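A single structure is presented below for examination.
A single protein chain has been removed from this complex, and every other one stays in its place.
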Amino acid sequence: MTATTEKKPPAHAAPRPKGIAALKPHTTTLMVVGGVLTLLGSFLPWATFVLNKGPYPAQATLQNFTAPLASSGFRLHLVLFGIAAIVVALVKRIPARHRIARALGYGTIAVSVINGLWITVEGGGLGAITASEGSVAFGAIVALIGGIVLALASRVGDLEPVPEIGWKFNRWVEWLILLVVIVLLLLLVAAVLTSGGFGATATYAGAVFLSFLAALGGFLGALHAAGLLGWVNALFDRHRGYAVILLLVAALCLPLTSAGTEYWMTVATNIGVYAATAIGLNIVVGLAGLLDLGYVAFLGIGAFVAANLSGAAASAVGIHLPFPLVMVIAAVIAGIFGAIVGSPTLRVRGDYLAIVTLAFGEIFVRSAQNNIGGLTGGSNAIPGIPPVEAFGIGFDQALRIGPVSLPRGVLYYFLIVLLVAFVMAVFANLKYSRLGRAWIAIREDEDAARAMGIRTGPVKILAFLIGAMLAGLAGAIFAHKTATVSYESFRFLESVTLLAAVVLGGMGTIPGAVLGASILFILPEKLREFADYRLLLFGIALVLIMRYRPQGLVPDAHRRAELVEEPEPIDTGGDKPTTREAVAP
Amino acid sequence: MTRRRTVAAAAILAGALALTACGTNRQEAPGTGAGGASCDTSKGTLVIGMVAPLSGGLSALGLGMRNSADLAVKQANESCAVPGYQLVFQAEDDQATPQVAGQAATKLASDDNVVGVVGTLNSSTAQTVQPILAGKSIVQVSPANTGPSLTRGEDPTGAPKRQFESYFRVSTTDLVQGPFAANYLVQKAGKKNIAVIDDGKTYGVGLANEFAKQAEKLGANIVARERVGEKDTDFNPVITKIRPLNPDAVYYGGEYPVAGPLSRQLAGQGLDIPLMGGDGIVDAKFVELGGREGDLATNVGAPTESLPSAAKFVADYKAANYPEPYSAYGAFAYDSTNVIIQALKTALAGGDYNPETTRPAIVKAVQDIKLDGAGGPISFDEYGDTTNKLLTVYTVKNGEFTPIETGTFEG
Amino acid sequence: MSAPTTTSTVLAASGVTMQFGGLRALNDVSFSLNEGEIIGLIGPNGAGKTTLFNCLTGLYTPTSGTVSFRGEPLPGDPALVTETGVARTFQNIRLFPSMTAEENVLVGRHVRMKQSPLSSLLHGPGFRRSEREARERAAELLEFVGLRRVTDELARNLPYGDQRRLEIARALATEPSVLLLDEPTAGMNAAETENTRQLILKIRETGISVVVIEHDTKFIFTLCDRVLVLVQGELLVEGTPDEVRGDPRVVEAYLGAPPEQVEAQIHEAQEAEEAADHGAPGEKQLGGSS
């Protein structure tokens, strides 16, 4: 948990204690000391004995002084942190040294606290990371001190602004760089997903995952502090069309990485379903500012429509239509319901609208549970929905193309990636259009929007309609992938989860909903130890986000309208990218 | 602000560390988990999975299942039940929703070391899990699914058709329990005007439907067919509605959290007639929550007192100090796990584990299994249903469920 | 005076009365606005000036009386009123704060852009053309009000005077025939006020008729062709600036009244308007156009 918050510490908030200020001339020394301590910590043993549940990762009971190259896992991360800190301390030409040191320091602290705490708790006491029965292991403590010294150095020294890097290369070179960055990104995503191992035998998966995230946060923070992330971001903007295509290809290549297992394909497909739905919700909430608390019902309507047209034995309609047609019908029917649910917006505003949508959601769940019209299967659900088929291949089959074999579920994954890409394109196109501006204007000030000639009623209903259609599309895939559609999947809490995905990612932004949905799905998968507290933490997280970062992880800078206009962004050679600072990574 | 928070965090951390002091929980034989030091585990680790709701509203039942299955795995490790292998138990949360259940099942299915899965709790989650596990020939034994179609297809009575070779359940289906209850209530207890209420969930609706069918066949009059909300607490409107119809008994399809209060609210409205339910209401909490003297219930298997294996399970569970009670499906989860363990032993027969061959062998071994479980003798019919059609009628007497009679349901 | 000789009426109110519960905020107000004319609307706080604007723009439906545009009655929906050709600014600036200056103006182009939802979705050639035209027009308008340099700034980050001018640009983007300005110079210094005066004159030169609400009587008297004085919901005096300036009734009602009395009036009127704002469903129908 420290891992996720350490990236953005409030920098120079508190007044500096006098005693520390005296150290100001010695920040370089402090950085070197911090780096060395971090290195030292990584080489010292971390656990005094082999824990009862099995050995802690990265050979925690061994010291690595004699074999520094044998470091692995979190200890390797610490080695890198330590070396980086020393390099930054000694090479004074590096810009924003203190800022980098701060990122490294927080990373080190987070990594040592996570692993130290885990060993302590699993080991039954502090003896597990200090000294016990003749063996000593002060790795966690020394590394922690190293991290603190690094952070201290940045606190004492003057924190530089994030430098802006204006490097420019030939278009082909920049394309190559982007390609490399995106391949790295793909590998990084795969590494995050697979970190900590898999299954019941991976005892410390949660710790490894959190530690990995913390280390990643530290490194990315350092890169950001050095201005490199900002520069990459500028590259993205300059070659937007190319970058978007690359990202899509990269997403389609995920099955080729270490995350290409049936399990992760299933998780990714579920994320995709929710992300597509959340983007639809983002139109309603993020753009038009209409809070919808029953949104998951549209996913449900799409799913039930698809289930009934799938030829499943338990469906009431019992006809089997081709899948593309089913998707269209599901979207249209969900859209019609969206317009119906949205129609009270003609008269009801704000919170009251939220309650109306909640009421619609509850009516849907209750009606579905009662098997209304025989269409929902009631409490028995609609099971046995056949998989989607194309060219004679069932989408639930594994795939073998020449020497490459892809796991089961990969076809659904491709399908959902394409759907999410489509939905994102819809969202982006609408956002930067007359309609999108009208939505945002309504969100900002409804009366003023009307005074500008916007017929708010139809425009708002259109938001509901389009959002619901996107959810309906996702629902059609959902029905086939899950093979069972039950009212239980569409309860109030699911609507709250969707809303949380939008809010967490950033309201009104394009990647926000995908990011939010990914986090809400991956965290519970990776942190099984905390399954009992899943919803508790979820509730608390909602409160904290609203309080400390209401704009979400990817804030809507809302100033890129001009960039989307040109399909081929022209390299205007603008040497001061003024929009840079706002798009924090 | 920042500093205050840092200080607070540090204080909490320090407090936490101080609590544990400088001790450790180091054990003599490290790395083997609880006990088991004497067993040969040289061939590696095999996993028994579970898919059940471990968080959210149904977690009471799910956690009871998890603990009970965990107990079975621990006992197997202690007794070296599977020579050469260490067994590990892996419980996955399905959040009581089908798509998460599918995800959990996929997770287990893509681990080659998974030899069998216990679960699920809900029938709707089972529908998602079945094909995923079946695709990998992983045996699934459910302690709690009651929907007849899971084993016998869309038309369970007219044209039964086995759905998945690898799916079994030790729980009995609505097709057995509902009619059995009807036989007792109509024929033995002589109730002729029965009001039937359910909670709208798979278990409750199925049970209530099968009960009503059989009761009508036996000549009883179903005076009302009502439904209460699964989160509802106020049943007075429903009771008022059925009161003028003069029922002499109420059959409730659902679980004890509703059944207890329902029974009490019946009395509160002056309807002093017995409430009868299925195994979902057989729980000490039923009485605490308002179940009255004379209320009836059916439960699968012979009474616990007459079964030494059941008494042993209860005692062992107590000794293991789990934080949650074993709840309604604990004993069946324990049995399901033992079914998988014994089948694994049979399938391995001293050989080495190979997912390609051992898994089908396990499925076959489960099909042929004979075991005395905590819920009674276990074996499976051609559909994967339990052949244990032994049921017991209980009544509440002196605040406890007391067996009245045990019998077998025939057709 | 440069009062135009043409007499064609663009906007006319006749007998407009607005009743909020027991309070009559406007009583039988009639006036007409001629092509290319600038009318000033003055009166003490709470005299009903903004209420009159709201009636003219369809935000309120008058209790009785009619408002007509070029002889046709105006529709009772602000959106349609704007489409017909009457645009306005607000007393307390109501820009879209987290949109850029350019986007604010683009929202003003809403009614003049031809872009169906489908073409918004597909971004075809027609879409690009209309979007390019809108942007060009927005750039011209920003240039016109002198805000070209802040095109990409968020509206909420603009200085106060710029916000006022941006609001005017946004209103102009709807291509109005009549522009209603509610206190365009409130809170401005002398230089900015003068700028605004020039801007309004420039707007008139493009053929747009203007009605200005303002407290600054000097500003009004030097800008307008005609001045209306509104007191306690009634049109007290109407005439050229010179006529109005000399009218004793104006001096008495507008300047001479004992301060307490003015205060009381203000209070009453404000309460009435608030009550109107809060009685949501009674007083207006949202949307309902198509």
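Letters A, B and C mark the chains as written, and numbering starts fresh at 1 in each.
Just so it is clear, a residue touches a chain if its C-beta (ideal position, glycine included) is under 8 Å from a C-beta of that chain, and two chains touch if they have at least 3 such contacts.
Everything below uses one rule, namely that contacts and distances are computed from a predicted model.
Enquirer: Just to verify: the chain that's not displayed, which of "MrpA C-terminal/MbhD domain-containing protein", "Cation:proton antiporter", "Amino acid/amide ABC transporter membrane protein 1, HAAT family" or "NADH-quinone oxidoreductase subunit N" does UniProt list as its protein name?
Expert: Options "MrpA C-terminal/MbhD domain-containing protein", "Cation:proton antiporter", "Amino acid/amide ABC transporter membrane protein 1, HAAT family" or "NADH-quinone oxidoreductase subunit N" narrow down to "Amino acid/amide ABC transporter membrane protein 1, HAAT family" for the missing chain.
Enquirer: Considering the whole complex, which of A:Val91, A:Ile319, A:Ile401 or A:Val543 touches the chain not shown?
Expert: Checking the options A:Val91, A:Ile319, A:Ile401 or A:Val543, the one contacting the hidden chain is A:Val543.
Enquirer: Any idea which of A:Ala128, A:Val503, A:Leu523 or A:Val554 touches the chain not displayed?
Expert: Candidates A:Ala128, A:Val503, A:Leu523 or A:Val554; residue touching the omitted chain: A:Val503.
Enquirer: I'm checking contacts with the chain that's been left out. Which of B:Pro83, B:Pro237 or B:Gly294 qualifies?
Expert: The one listed residue touching the chain not shown is B:Pro237.
Enquirer: For review purposes, identify every residue of subunit A that touches the missing chain, sorted by number.
Expert: Contacting residues on subunit A, toward the hidden partner: 285, 289, 291, 293, 344, 347-352, 354-356, 358-360, 362-363, 366-367, 370, 445-447, 492-493, 496, 499-500, 503, 507, 532-533, 535-536, 538-543, 546-547, 550.
Enquirer: Please give every residue of subunit B in contact with the chain that is not shown.
Expert: Here the touching residues of subunit B are 57, 59-60, 63, 200, 226-229, 231-234, 236-238, 240-241, 243-244, 256-257, 260-261, 264-265, 268-270, 285, 288-290, 324-325, 327.
As a convention for this text, only the chains that are shown with their structure count from here on.
Enquirer: Over the chains that touch one another, what is the least number of steps taking subunit B to subunit C?
Expert: 2
Enquirer: Averaging the CA atoms per chain, pick out the one whose centre lands closest to the mean of every protein CA shown.
Expert: Smallest offset from the overall C-alpha mean is found for A.
Enquirer: Quick one: which pair of chains has the most contacts?
Expert: After tallying contacts for each pair, the winner is A-B.
Enquirer: Can you give the whole-Å distance between the Cα centres of subunit B and subunit C?
Expert: 71
Enquirer: Just give me the whole-number Å value for how far the CA centre of subunit A lies from that of subunit B.
Expert: One centre to the other, that is 36 Å.
Enquirer: Using mean C-alpha positions as chain centres, tell me how far subunit A is from subunit C in Å, no decimals.
Expert: Their C-alpha centroids are separated by 46 Å.
Enquirer: Which residues of subunit B touch subunit A in their complex?
Expert: Listed in rising order, the residues of subunit B that touch subunit A are 1-3, 13, 17, 20-27, 30-31, 33, 45, 47, 49, 54-56, 59, 88-90, 92-93, 96-100, 102-103, 106-107, 109-111, 113-114, 122-124, 127-128, 131, 135, 147, 149, 153-154, 200-202, 204-206, 227, 229.
Enquirer: Under the stated contact criterion, what part of subunit A meets subunit C in this complex?
Expert: Answer in residue numbers: 346-347, 349, 426, 429-430, 433-438, 440-441, 444-445, 447-458, 460, 462, 466, 556, 558-559, 561-562, 565, 578-579.
Enquirer: Show which residues of subunit A lie in contact with subunit B when the two form their complex.
Expert: 9-10, 13-14, 48-55, 117, 120-121, 123-128, 130, 132-133, 198-201, 261-263, 266-267, 270, 273, 313-314, 366, 369-370, 378-381, 383-384, 396, 407-409, 478, 481-486, 488-489, 493-494, 524-525, 528, 531-532, 534-535
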